[in-house]
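Excluded from the complex is one protein chain; the other protein chains are retained at their positions.
As written, the chain order gives the labels A and B, with residue 1 at the start of each chain.
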Amino acid sequence: MSAAPKRTWLNRQRLPLLIVLGASLIFCALVSIFADQSSYLVRVIVLLGINIILVVALNLSNGFTGVFSLGHVGFMAIGAYVSSILTLTLETKSENLPDLPAWLAHVQFGFLPALLTAGVLAAIIAWMIGIPLMRLSGHYVSVATLGFLVIVHIVLINWTQFTRGARTFSGVLQYTTLWWVYLWVLIAIYVVWRVVNSPYGRMLLAVREDSIAAKVVGINVLRARLLAFVVSAFLTAVGGGLMAHYLTSFSPATFYFTATFNYIIMLVVGGMGSISGSVLGTVVVTLLSEVLRNAENGIQLGTLKLPPVYGISQIILAVVFVLIVNLRREGLMGGREINWARLFRLETPS
Amino acid sequence: MLSLENVHVYYGNIHALNGISLHVDDGELVTLLGSNGAGKSTCLHAISRLLNLRQGTIRYRGEDFSRLSPYEVVQRGISQAPEGRHIFSGLTVGENLLMGASQRHNRLEIESDLQYVHSLFPVLKERLHQTAGTLSGGEQQMLAIGRALMSKPRLLLLDEPSLGLAPIMVQTIFAVIQKVRQEGGTVLLVEQNARQALEIADRGYVLETGSIMLEGSARELRTNAAVEKAYLGG
Partner (left out) sequence: MGPVDYLLQQTMNAFSLGSIYALVAIGLAMVFGILRLINFAHGDLMMVACYSAFFLITTGIGFVATLIITIITTLLLGVLMERLAYRPVRGAPDVIMLLTSLAVSIFLENVFIMFLSPVPRSFRGVSPAFLDIVNHWGAVSVSNINLATIGITAVLFVLLLLFVTRTRLGIQMRATSEDLMAAQLVGININAVIMTAFAIGSAMAGIAGMLWAARLGKIDPLMGFIPLLKAFVAAVIGGFGSLAGAVLGAYLLGFAEIFLVGFLPPSLSSYRDAFVFVLLIIVLLVRPNGILGSSEREKV
């Protein structure tokens, strides 16, 4: 074929992507129509979707910009608590959070406004702490963001007026449905894709590993990193809000080290710097976690019954992580995106 | 006694050494010349086992080096004073020298070698208790060489000893190198200062982007037109 490539909107790269999009849309429609919405299957799919949002957002910061944040779950917590406080009914508020200040105690937000508010708040906080933090590198920034996570945790535990402290925060309305999650997954992937492929994003990718090159490029790098960090925080907070409105009850412990480690494993397994890698890694680890979590309750293998072993899922995940890091450090996708055209055989490998 | 045969070294995907074959015999002073990035330091790092070979062998006195740890290389009698000196700046001069003797256990012998190094570099003896980081560039270079000598090497690898030093200091250093050589030592000298190196060397190799372009006796290289043009400013 020697004809000049037609500049249509529907080209070789886009067509398979649209097919995948369409297929997932149909899949969601089928599940939401025919499956029992409170079933285990739907629960896993919803949580999977939320995890994808969180890991894709995390990848934007950790994978693409080299700012390896260990504190993102802090933004998730902020998203969860802020959105939940806003959407609680007035009766629940007066019951569970009797000491809320008047301006909060008498408002009740809708789901979307609450999510957006939480996201924007997280973005503002990310912007404030990000300005100084973006200058740090390597483990310094990781440690600083870890400090952020701990600070958020301590504030959540102690600001009982707003958070009920270490006690369970319950009574949240279950607004999150499969469609909401699907929508936000699309938004998250699209936003991250746009940032990564913008001039800012390309520059960040170029200097990600090379701190000297970064110094030479200078102030733009800081600005770009900050942008990525803030966008990442926004999406993470929305993910937290979605999670909160699915679980309907949670506590500060839900958003601490265990969660942090789980999301990092998903990120690393999939490969940093690849959006499709994040999705893939999330799917693999989430499903593995579910299998292991069920195993924790004891497995029946024919006549053999394995006793419950709590904590085994974490242990196995930790071991998996160490193995991946040793055997295939770049993760499943190796930092590259799925080449949809090649996958669907619309292109031959060059 | 030292031979490299068809050595290939990679930094990631970069082919740093492309089939290097060279040898150094007992008592010789051989010099490796070439411009920046030619692979000279990489050669020395490979010999000291800081790098792995993708292909090829390094043999010393008949022994294959491919499985050794860096400290075992020092045990076998090969010692390197690296480019940029790399002295331990937080330790004293005396402690630096002591570190050079890390693989040695006979205290009397260590002591006598310490005296030998003092005789070569009297300024080190003066500054024995000074923190190494406070020494001048030339003194640090002397310390680096002295430290390498403390392991009582049979083969001394020197990487750009004259780099960044004032001409007088360069003279001193080269005089010491010659003295070491005269007392029976073997030296493999990497240098950008080709003129000085060829004056004291027996033989030399010229490296260019990872391969050996030229080899021969020092006299041959000195009078070679290409070498003159490229490295001797002729």
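We adopt the following convention: a contact is a pair of C-beta atoms (placed from the backbone, for glycine too) under 8 Å apart; a residue touches a chain by one contact, two chains touch by 3 or more.
Treat the numbers as computed from the prediction; the structure is a model and nothing was measured.
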item: Candidate in contact with the missing chain, chosen from B:K40, B:R147 or B:R181; value: B:R147
item: Touching residue (missing chain; options B:V74, B:L114 or B:L155); value: B:V74
item: Given B:N6, B:S102, B:S136 or B:Q171, the one touching the chain that is not displayed; value: B:S102
item: Touching residue (missing chain; options A:Q37, A:N96, A:S137 or A:S198); value: A:S137
item: Chain not shown, touching residues in chain A; value: 62, 68, 129, 132-133, 135-140, 142-144, 147-148, 150-151, 154-155, 157-158, 211, 214-215, 221-222, 257-258, 261, 264, 268, 309-312, 314-315, 317-319, 321-322, 325-326, 329
item: Touching residues on chain B - with respect to the absent chain; value: 48, 50, 69-71, 74-75, 79-80, 82, 86-91, 95-96, 98-100, 102-103, 147-148, 150-151
